[in-house]
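The complex appears here without one of its protein chains, the remainder shown in place.
On to chain A.
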Amino acid sequence: MASVAIGEVYKSFGAVEILHGVSVNIEDGEFVTLVGPSGCGKSTLLRMIAGLEKISRGQIAIGERVVNNVAPKERDVAMVFQNYALYPHMTVAENMAFSLMLKGVSKPESDAGVHRAAEILGLVPLLARYPRQLSGGQRQRVAMGRAIVRDPAVFLFDEPLSNLDAKLRVQMRAEIKELHQRLKTTTVYVTHDQIEAMTMADKIVVMHDGIVEQIGPPLELYDRPNNLFVASFIGSPAMNLLRGEIAIDGSPSFRGAGGFSVPLASALSIPNGEPVVLGIRPEHLRLSDDQGIPVTVAVVEPTGSEVQLIGRTAGGEEIVANFRERHSFTPGETIRLTAEPGLIHLFHGETGQRFQTRADQ
């Protein structure tokens, strides 16, 4: 087991720079997810930790050792690939034993290691099969087994669940998390699925266009997103974002397109007339009789556990609200929605950076 320190890492492919100075510290035994949209550089970063890509600038250390010039096999990392990368001509047992065989581990010892890993993952009945004879979930498990057998310092997962169907994905998600709780091996997990990142990680690294947007525990990212990107990326359905400006008339409030205003927490040091983006999570919106944002109901989606409402503000912006109560709405009717001032996020209108509110301190 080991910590991983990524310091100011740059990566260029030819003239194109993919990563622009990424720094992440991963504690020993931590489960960290790298999350971001396609092309944000998260997989490249993972492959640089594995040693499959060269580091253009900056350094990566595993444990105490800087591994920039250390060969992949010397890094003591195991990786689970998106397409599993199982050797098609080897049985499950041979796939799992391959690294041990290369290391020169004796046959009985390697058999014992394979058996132990197979038991953890429920693979014992499949040991004599070939990858082609396995289902997607089973292959996924073999790929994990191959990693476990080596007892590496760091596990690397590269979007391991994206080839599975939705139900299996949820199941494997829980299995991977359980596995981590059992083995406590430092894990770096790449995904583009923010739900996966939220549910599994101790710490999330949100990446976008080759930079780190925010690092933190899942709920911190959810409750205090640093900027508009994180605010819109984390959470499903996404946070409602409304453009407008600050109006200070005794106490500060937000004035949105279409003329409505939303009262804000009083201790706010934003000048009058400043353009801002107001962020409210769908589940923080509640119905109000006389004040708040006037919304025309467009679609109502009852799911049983909650009612999801999609509506439009007078300015034409879309707004989504979730209610635990079983309200009934008619499409076309106008309702008013408000939120607690403490649950309202404010972002700078141009830079997209978060304004610190009192709840943040």
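Everything that follows uses one rule, which is that a contact is a pair of C-beta atoms (placed from the backbone, for glycine too) under 8 Å apart; a residue touches a chain by one contact, two chains touch by 3 or more; residues count from 1.
As a convention for this text, contacts and distances are computed from a predicted model.
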Per UniProt, the name of the complex member that is left out, chosen from "Sugar ABC transporter permease", "Secreted protein containing Ig-like domain and vWFA domain", "Zinc protease" or "Proteasome subunit beta": "Sugar ABC transporter permease"
Candidates A:T44, A:S99 or A:N240 - the one touching the absent chain: A:S99
Touching the absent chain when the full complex is considered, from A:M1, A:A85, A:V124 or A:L183: A:A85
Touch criterion as defined above, residue of A:P131, A:P160, A:P282 or A:P341 at the omitted chain: A:P131
Among A:L52, A:I211, A:I248 or A:L287, residue touching the chain not depicted: A:L52
For chain A, the residues touching the chain missing from this view: 50-52, 72-73, 77-79, 81-83, 85, 87-89, 91, 98-99, 102-103, 129-133, 146, 150
